[in-house]
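Note that one protein chain is taken out, while the other chains of the complex remain in position.
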Amino acid sequence: MIELTEQPIDFNAITESVQSNAAGAVVLFLGTVREFTKGVQTDWLEYQAYPEMATASMSKLEQECRDTFTVTEIVISHRIGALQLGDISVAIAVSAPHRTQAFDAGRWLIDTLKERVPIWKKEHFSDGREEWQHPVISQQQQQQQQQQQ
Amino acid sequence: MIELTEQPIDFNAITESVQSNAAGAVVLFLGTVREFTKGVQTDWLEYQAYPEMATASMSKLEQECRDTFTVTEIVISHRIGALQLGDISVAIAVSAPHRTQAFDAGRWLIDTLKERVPIWKKEHFSDGREEWQHPVISQQQQQQQQQQQ
Amino acid sequence: MKISVLLFAAAREIAGCESLAVEVSGITTNDAPTIGDLRAGLLHAEPRLAGISRSLLWAVNNEYANDSRLVSESDSVACFPPVSGG
Partner (left out) sequence: MKISVLLFAAAREIAGCESLAVEVSGITTNDAPTIGDLRAGLLHAEPRLAGISRSLLWAVNNEYANDSRLVSESDSVACFPPVSGG
């Protein structure tokens, strides 16, 4: 089951929904809004999605995960809009007969979601600055900075 | 925080207790009572602990985990007594600044708990048989059986 | 041919709008245009995107698309910076 929502993520309901007598293990991952990143203080975060493609992409993730790992149930929920410190931005819950598969699947899902699903995060820092986060642009900038040195 | 309890495990409260503005990731692992193991149907499970050593051992796990991984909060809760299908036998919750550390720590904790903490599981099968589970004995038996073949 | 391009995140912010109508044609009159053609047309329509244009990703009908992908007016086309969800 996949979900893109502007409401707070109910990880309790999500976890219960993947529990099953066929499973011996449940792994839940939560991404939460951290206050400090590399010494810079975050005030709040804004998440924007390309909704049609994001839900299509998350559905594909779920299917690819089922094809790759031996899992019982999968839930992927991503929140968009304004998030405060400590809020949950993403929840991924996986149940599986055995724990190795539950851990591997959970990790693959969040790693791959962050690579593929068209959602963007804008940092609103405590000093008033704001900045869209774009991993690859940052890497290019870092490389350019290194070349200039 | 570590806990050995005869009561149902409240994973919701456990997960909330590790959430922190210092953390960007939470990983929750639940071990649950699976109905079928290698085609044999389980009716219920009995967990027995050596309580003093189990709590001492779980406390050492928590400390060793903090020394090895960059984590924010850790909760380890193991249930003992009679457990029915679907019940949670163990919950491990870890929060960390980054997800890699939360996953690595959670996995290390459950793997190491299963190796070290003096708790035993007795299977009560649907066909009336009952059997204490002892991983190493089973391996020896398997080796003996293989040698006999 | 005019193709509407949805914009997201920094691309949306720089352009100041959620989508842009981009004028584009193939190399010859009968050719369908490609994403590569659209990339050039987008910069013509909104020169301020030049600073990030090399890192912009494209999608056609909810799938990532490279520069050689053909597009038509009935496709849903979007353009955005590398993703940063999670």
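Here are some notes:
A, B and C label the chains in the order they appear, each numbered from 1.
Here, a residue touches a chain if its C-beta (ideal position, glycine included) is under 8 Å from a C-beta of that chain, and two chains touch if they have at least 3 such contacts.
Just so it is clear, the structure is predicted and the values come from calculations on it, not from any experiment.
Shown chains touched by the hidden one, complex as a whole: B.
Residues of subunit B that touch the chain left out of view are 31, 47-50, 52-54, 56-57, 78, 89-90, 110, 113-122, 132-137, 140.
The definition used in the following text is that only the chains that are shown with their structure count from here on.
Shared contact partners of subunit B and subunit C, listed by label: A. Computed centre separation for the pair subunit B/subunit C is 50 angstrom, with centres defined by C-alpha atoms.
Annotation for subunit A: residues 31, 110 touch two or more other chains. Counting only residues that touch two or more partner chains, subunit C has none.
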